[in-house]
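Removed: one protein chain of the complex. Kept in place: all other protein chains.
For reference, chains read A, B and C in written order, and residue numbers begin at 1 within each chain.
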Amino acid sequence: MIRVQEDDFDIGAELRTLTEGDTSVGAVASFTGLVRDMAPIDGQSREIRTMTLEHYPGMTEKKLAEIEAEANSRWPLAASLIIHRYGTLEPGDQIVFVACASSHRQAAFDACQFLMDWLKTEAPFWKLEDTDTGGVWVDSRESDNQAAARWGKSPDTDG
Amino acid sequence: MIRVQEDDFDIGAELRTLTEGDTSVGAVASFTGLVRDMAPIDGQSREIRTMTLEHYPGMTEKKLAEIEAEANSRWPLAASLIIHRYGTLEPGDQIVFVACASSHRQAAFDACQFLMDWLKTEAPFWKLEDTDTGGVWVDSRESDNQAAARWGKSPDTDG
Amino acid sequence: MKILYFAWMRQRIGASKEDIDLPGDVTTVDALVDWLVARGENYSEAFVKREVIRAAVNQEYVQFDHPIKNSDEIAFFPPVTGG
Partner (left out) sequence: MKILYFAWMRQRIGASKEDIDLPGDVTTVDALVDWLVARGENYSEAFVKREVIRAAVNQEYVQFDHPIKNSDEIAFFPPVTGG
């Protein structure tokens, strides 16, 4: 299941819903991304006041659904969930949540990391950090590209 | 932080407490282990009615604290948590919860997997599965030993 | 043709979306970028490092030699930074 939303979410409730009624699940791996209070900008550490997430409605949902389908084709998952927020957030706020349920621990962990790695390089979101010295668009990171590359080629990173 | 307890726990609340007041945290990886309804016993899949976890009070806390300290020495973690239950549980019940908070996604994921892998081979817990045909002690698995071995030698797996 | 811009592409161009009549001789993404750049400084600034821009046609990532037609939805944006 995927959700793109402005509202916050409750991880406890999301995890309960994810595995509810399915007692074949032995393992749930999950990841939460949070807004950090500081960011390196032009070589200096800057205080973040707010972070605004822009996205491409329509394509976002399509890409997240593709990424989730890919994870389910690679690992034996009982259930999976991707929630990604957009709009203006503050330090400490939840940005993204990914969870994978499986009967096997390693499958749950691997699928969860895969979802995060592909999401970082494929899902059309952009972060604008509001600092003392104005708004700064976050740069993409080579480390994220490398993290995604370890899972093999994406079908659509040819752009 | 480590906790060994009979009572259930609320993952949402645990995660909120873990990162509360620390807005330097950008990434939280977590893992939940649940009681499964079926288990392979002597080559046959058997229905689990309840699972009873026995442990070695004193040594359990000591080992979990050592494992957590080792994770914190290997990765830059802002916070970490291990909760492990004992007593009699039913299919779907939570057994174990591990969470690692860091400013870096990969550190959070790696530390979380490490904690689970070492916990599986080091922490003195034993599972008794109650099935239609009686109680069966769960066998340790070679795959768990291999998973633990990938992180290098444990200081105390020489027993 | 519907064109969408996101993040700093949107800011530099000064629009999030526009509808254009695609000239008959503009048949690839690359040719469209050339045509846009010729329209004004805001476009030439937005596309100054063309190699870093990503393009999506009908919400699928494409390379810049990808064919386009007037009924397509095309989007230009910087590398994504979600998650």
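Just so we're on the same page, a residue touches a chain if its C-beta (ideal position, glycine included) is under 8 Å from a C-beta of that chain, and two chains touch if they have at least 3 such contacts.
Everything quoted here is computed from the prediction, not taken from an experiment.
**Student:** Can you list the shown chains that the omitted chain is in contact with?
**Tutor:** B
**Student:** In the whole complex, what residues of subunit B lie against the chain that is missing from view?
**Tutor:** That gives, for subunit B, the contact residues 33, 53-56, 58-59, 62-63, 84, 95-96, 116, 119-128, 137-140, 144, 156-159.
Assume only the chains that are shown with their structure count from here on.
**Student:** Let me check something: if the centre of a chain is the mean of its CA atoms, which chain is farthest from subunit C?
**Tutor:** Of all the other chains, the one whose centre lies farthest from subunit C is B.
**Student:** How big is the gap, in whole Å, between where the Cα atoms of subunit A centre and where those of subunit B centre?
**Tutor:** 24
**Student:** Centroid of subunit B to centroid of subunit C, CA atoms only: how many Å?
**Tutor:** Inter-chain centre distance comes to 49 Å.
**Student:** Would you mind listing the residues of subunit A that make contact with two or more other chains?
**Tutor:** Within subunit A, the residues that touch at least two other chains are 33, 116.
**Student:** List, in ascending order, every residue of subunit C touching at least 2 other chains.
**Tutor:** Subunit C, residues with two or more chain partners: not present.
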